[in-house]
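Below you'll find the structure I mean.
One protein chain is absent from this view; the other protein chains keep their places.
Each chain gets a letter, A, B and C, in the order it is written, and its residues are counted from 1.
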Amino acid sequence: MNNRKLRGGMIGGGIGAFIGPVHRMAAIMDGEAEFVAGCFSSNPEKSRKSGEALYLDPTRVYSDWKEMILAESAQPAESRLDFISIVTPTASHYAIAKMVLEAGFNIICDKPMTLTLKEAKSLRDMVKKSGKIFALTHNYTGYPMVKEARVMVSEEKLGKINKIVVEYPQGWLASLLTGKAADLGIWRMDPKQAGASCCIADIGIHAENLARYITGLEVDSLCADLLGFIPGNKLDDDGSVLLRYKGGAKGILYASQISTGEENGLNIRVYGSKAGICWNQENPNYLFYTPLNGPTQKLSRGNSYNSQIAKDFTRIPFGHPEGFIEAFANLYLEAFKAIRALAGKKKVKVDVPTVEDGIMGLRFIETVLKSHKSSKKWTKLLS
Amino acid sequence: MNNRKLRGGMIGGGIGAFIGPVHRMAAIMDGEAEFVAGCFSSNPEKSRKSGEALYLDPTRVYSDWKEMILAESAQPAESRLDFISIVTPTASHYAIAKMVLEAGFNIICDKPMTLTLKEAKSLRDMVKKSGKIFALTHNYTGYPMVKEARVMVSEEKLGKINKIVVEYPQGWLASLLTGKAADLGIWRMDPKQAGASCCIADIGIHAENLARYITGLEVDSLCADLLGFIPGNKLDDDGSVLLRYKGGAKGILYASQISTGEENGLNIRVYGSKAGICWNQENPNYLFYTPLNGPTQKLSRGNSYNSQIAKDFTRIPFGHPEGFIEAFANLYLEAFKAIRALAGKKKVKVDVPTVEDGIMGLRFIETVLKSHKSSKKWTKLLS
Amino acid sequence: MNNRKLRGGMIGGGIGAFIGPVHRMAAIMDGEAEFVAGCFSSNPEKSRKSGEALYLDPTRVYSDWKEMILAESAQPAESRLDFISIVTPTASHYAIAKMVLEAGFNIICDKPMTLTLKEAKSLRDMVKKSGKIFALTHNYTGYPMVKEARVMVSEEKLGKINKIVVEYPQGWLASLLTGKAADLGIWRMDPKQAGASCCIADIGIHAENLARYITGLEVDSLCADLLGFIPGNKLDDDGSVLLRYKGGAKGILYASQISTGEENGLNIRVYGSKAGICWNQENPNYLFYTPLNGPTQKLSRGNSYNSQIAKDFTRIPFGHPEGFIEAFANLYLEAFKAIRALAGKKKVKVDVPTVEDGIMGLRFIETVLKSHKSSKKWTKLLS
Partner (left out) sequence: MNNRKLRGGMIGGGIGAFIGPVHRMAAIMDGEAEFVAGCFSSNPEKSRKSGEALYLDPTRVYSDWKEMILAESAQPAESRLDFISIVTPTASHYAIAKMVLEAGFNIICDKPMTLTLKEAKSLRDMVKKSGKIFALTHNYTGYPMVKEARVMVSEEKLGKINKIVVEYPQGWLASLLTGKAADLGIWRMDPKQAGASCCIADIGIHAENLARYITGLEVDSLCADLLGFIPGNKLDDDGSVLLRYKGGAKGILYASQISTGEENGLNIRVYGSKAGICWNQENPNYLFYTPLNGPTQKLSRGNSYNSQIAKDFTRIPFGHPEGFIEAFANLYLEAFKAIRALAGKKKVKVDVPTVEDGIMGLRFIETVLKSHKSSKKWTKLLS
């Protein structure tokens, strides 16, 4: 396997999808893998056309994911898939992942991992049992300057962390505020496909994950106020959450899909006794660091003063901006490293979200929902 | 009075103070007033030196505010004060204001207005009875682009407001996080001088006031989580508050004095069904406005496209930045207009915070404290 | 004089003017001076109304500056002016300054100092002979972070300076690009009032002055390309200049009044062997400093890490923005210090532009014009 590109399959992500193409670009851009099979849609014509656009062998393009897993399981070693990327709406993740694991493939899975915490725990058991690689695309942790922030916290450059403010404002659903949402077929607003939450499950968990990745702190309890502002929306499209972290830090998490004018404004500020830091996804090559009583420093990706970890995940020199796809690709690179190591029966330490992060995501979602439903009371993080 | 500058007195604000000098510069910079008397400190030497630095007649410089009010009451019409600025620590506001009103002077008072809501209501009655002008320096509403924001909301350019995020992070107390605060003599951390709150009373109410000034929305209920992170601090130095506004909007208010690296970061974002806006005090000449599905517009002070109100509070052309003092001076200008109108027995509509804003500030402070103390529960705004 | 405010007179700056009111606010905001006399316009009604708006004694309001100087010369010591501010169009500066000096008053004069280099040199001789204070309002040098930049250069934090890029783009005349300028009565475009240059004389010299103030470097030779893009404009409204500084540094100076969309974008970048710095007038409380191979630091006014000089010119804490008027006022404060010292026969070192800076401004203007007219050739700085 070490003298060839890895072979990937994809379930979901047909023409017109957002995240499927991102997975494909991220997986192949570094020359480490290529996609050779896929079930891009349950609509045969759409799946066929998607496969064609990817120059795939038509015999390895499917419109039924079960059929795909069966057929691909029968491929000989020299053409057998090394991993399958799952990029369908959330509702099907669990069933697909289960069958993929049983067939013995490694998985790269989009978030949220499953519909429920119960499913998440069950999936964890399956992953453990399978011994396979399971990577979850909490992609924002792939940005080099997010990794830099994590290093700075771990090296105690911030001192004791007191306050975390993490926000994920979007406005892409705001045009529905004065219209009818029910008709629009946005799967994230459909409980059958998205589960019990729209906004928190889609982006709130990215915010929680980002804060935890950088600070290492785990939520102790929270108080959540959600709302579906969009007429006809059965789920939340906006949420405000107060947080208390284990160890005493306080937090605010704000996620929204109806914050008119916002694009994809994930950002985080962490305040410690010795310094504060600030990072914003829309201008991701920079991390702002202000030591106590000193000037703010604009730490820039690609510089000699960066940590080794940030350097390891950097492709091009300072001033040449890397973006969303490169950060996403960093997750794939780590997953590939793990997959190659597993095949070679070697141990390797990789920096990629796992099934445990998926469980934490569902714990967060369900705790937020529980708090909200119980009169927005303070609620302990579900275990 | 209309052919001369107004004559002002000041109580508090001696050498080394922060807000006293700001009041002085704000009051005189437009050539509408001059200070001619003052009790700058209860320390006679300090007050004398302060008066000297201001080139005051030594006979009108005092070290006992009661004495000052008595003496100034006795001045003849041609040298009698037109207003007195109260810039002492909060605890003395009520008693000073009471005596000043009884002596028949107009008042410009720093915030918070009083120590308690009870005092605030009592002061309101006194102001009403006196018929005098009482202006409260919620100075951030003096910025032209804040006024522009208010106009835009009132003209429904934002549509229905759904979400308000208002923040006031400071870090100036962060250096105490690892030390002993009790020894430092910072009056805002002393319950005797500052009352039951440090952070919320000092800056949290600015944030509440700013949001209310721009949107016209009043808090319905709130859930607050406060903390004094500084060792030995008996009061709050950080607070996170979830808000529900009357009419259905949701809000987040974050105020902090220990957010390391922050300077004076008051900022607000308001999201409506038709547009979102964003303003930041540290770069105050600009208001960012994003209509639904359109590009963000950087509205800049001093332009022909500004509203008349923003223009009325503008001194110099676009690109020539106005700052904190000019905004503060806008409040004084409005107070002076009211004072001159009162003297001339004319009616005039002015845009300056009043005793009612002072009451709202205390209602907010006491509701936040009540929520926090009752296990951080959701709490109706105290009436 | 030390136990009272200074008394000022003003020539020019009537209602509707831009720079006159700025001088007034700048002069009085710190409580060091007051205006008590003025000739605000040659139109008696306009001058009268201007004086009235300033609450001046009508007997000290004039519409003929010669008359004013004569009358004010006759005032007794207890009401005699300490300084006169000259804020008329350039053409009259020389004659006014001459008579003011002869009458024995100190001068604060707007830039450019005179119409021609010849006048400038003659004025220098008169100033010298008079022994009076002559301050020239190259106001941008009043910003604390500009002073910080100067300190950094002088302390060799930048190493050897190699490159200076200084720009002053404005767009306020761009609306004339498609119209007729001749009709508009803008005095800066009228050779009789503004002299041989519009753009370079109005703002180009600010750029030259700023670069020289910060770096201490003097232009050796230059190559200028000017244009009046506005139909009917007899003078330049845009200019590009390449510079060679004594000592080997290279420079670019760009000044424009037709750069559509620009407001008052004076900015400078200085690149040395050890660091680069960058400052922008529209956000003037910050200086960006990037040491070789290190992150960019955002130096912010009002911090403990600022130089003593920057601190000395700072009124309010970090995060509370100071603006254009405060910077202007810093020049007046220095001029006042010099005036008080002169009266007290003391020596004092002040940081305020002098008649020498005025001469340098005219040397620059005339060299630029000479280069431009001689086929835009490289031209030695006129002596």
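Note that in this section contacts are C-beta pairs under 8 Å (C-beta built on N, C-alpha and C of every residue); 3 or more make two chains touch, one makes a residue touch a chain.
Remember, it's a predicted structure, so these values are computed and weren't measured experimentally.
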List the shown chains that the missing chain touches in the full complex. A, B, C
Given A:4, A:66 or A:129, the correct residue touching the omitted chain is A:4
Thinking of the whole complex, not just what is shown, which of B:73, B:175, B:280 or B:300 touches the missing chain? B:300
Among the options A:167, A:208 or A:326, which residue touches the chain absent from this view? A:326
Residue touching the undisplayed chain, where the options are A:67, A:156 or A:263: A:263
For the chain that got dropped from the picture, name the residues of chain C it touches. 158-160, 162-163, 165, 167, 169, 171, 174-175, 177-178, 223, 225, 227, 229, 238, 240, 242, 244, 250-252, 254, 256, 258-262, 269, 271-278, 289-293, 296, 375-378
Interface residues of chain A (partner: the chain not displayed): 3-5, 18, 21-22, 24-25, 28-31, 34-35, 52, 54-55, 170, 172, 262-265, 281-285, 300, 302, 315-326
So that we can see where the missing chain sits, which residues of chain B does it touch? 289, 293-300, 303-305
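We adopt the following convention: only the chains that are shown with their structure count from here on.
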Maximum distance between Cα centroids and chain B occurs for chain A
Whole-Å distance, C-alpha centre of chain B to that of chain C, is 34
Could you tell me the distance, in whole angstrom, between the mean C-alpha positions of chain A and chain B? 43
Let me have the rounded angstrom distance from the C-alpha centre of chain A over to the C-alpha centre of chain C, please. 55
So chain C residues touching two or more other chains come to 300
